[in-house]
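Moving on, here comes subunit A:
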Amino acid sequence: MMLWHFVFWLSCAVAVVCSASLLFVRKPMHGAVYLTTAMCALALAFYLLGAPFIAMMQLILYVGAIMVLFVFVIMLSPLQETFPLQLQDRSLWPGLILLILMLLELGALLFGGLQVDPTTPQIIDSKAVGELLFGHYKLAVEAISTLLLAALVGVMYFARHLQRHQERKLPEQQEAK
Partner candidate 1 sequence: MKNLKNWVGEITGAFSATLKHAFAERDTVCYPAEKPDLPERWRGRIILTVTPEGEERCVACYLCSSVCPSSAITIQGAEREDDERRYAEKFEIDFTRCIFCGLCEEACPTRAIQTTNDFEMGASSRAELVYDKSRLLENHTGKYPDFDYFKRAGVPIRGKDVGEGANEKPPVDVYTLLP
Partner candidate 2 sequence: MSPWLFWPLITIAMVVVILGLILAAGFTVFGERRILGLLQNRYGPNQAGPFGLLQAIADAVKLLTKEYFLPGFVDQKLYKLAPVLVVVTVLLSFVVVPIGKGISFAADFNVGLLFILGLSSLHVYGIFLGGWSSSTKYTVLGSIRTIAQLISYELAMGVALLGVVLLSGSFSLEDIVLKQDIAYIFLQPFGFIVFFIAGIAETNRLPFDLPEAENELAAGFNTEYGGMPFAMFFLGEYLGIIFISCLTTTLYLGGWHGPWAESYPLVGVFWFALKTLALLFFFIWMRASVPRVRWDQLMSFGWKYLLPLGLVNIIATALISALWM
């Protein structure tokens, strides 16, 4: 149990610190790697909480699919510039005030009325998740799959847009030569 606490809080700390470094990091690629590290740490936290299926899904879906897409776009984007944090920007202040208000509200919600006892984590394996997923929530699964299909169609539409843009540009470039 001692070891459990140590590893769990360590992974939580890694996740928080890596996420926080997004505030200061200059290159988008470094940010993406920090975010990936945070997600791996969170996957470990999920595993330790007794949710092995979600931990692995975090690795496969977030790290293996979403962040790879991210990294791919960062690499393909023509702007390879660095983004230093600009604190002297005046338009920052409304955002910061909103953020502080939000933090206060969340803190009040969290520490206000929640009465909980520490309990030991119980492993809920992938079979239980699957039964619930294709039993009680099967309509939601269909909705999510429709959403994925919609996203697919949207991406294909925009990608064709991108392609047309390139094709239209091609004769101009030839003329320029």
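FYI, a residue touches a chain if its C-beta (ideal position, glycine included) is under 8 Å from a C-beta of that chain, and two chains touch if they have at least 3 such contacts; residues count from 1.
On the choice of candidates, all candidates are chains of the complex that A comes from, given by their letters.
Note that this is a predicted model, so its numbers are computed, not measured.
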| item | value |
| --- | --- |
| From 1 or 2, the one in contact with subunit A within this complex | 2 |
| Candidate 2-touching residues of subunit A, taken from the complex the two chains share | 27, 29-30, 33, 36, 40, 43, 52-53, 55-57, 59-60, 63-65, 68, 71-72, 75-76, 123, 125-126 |
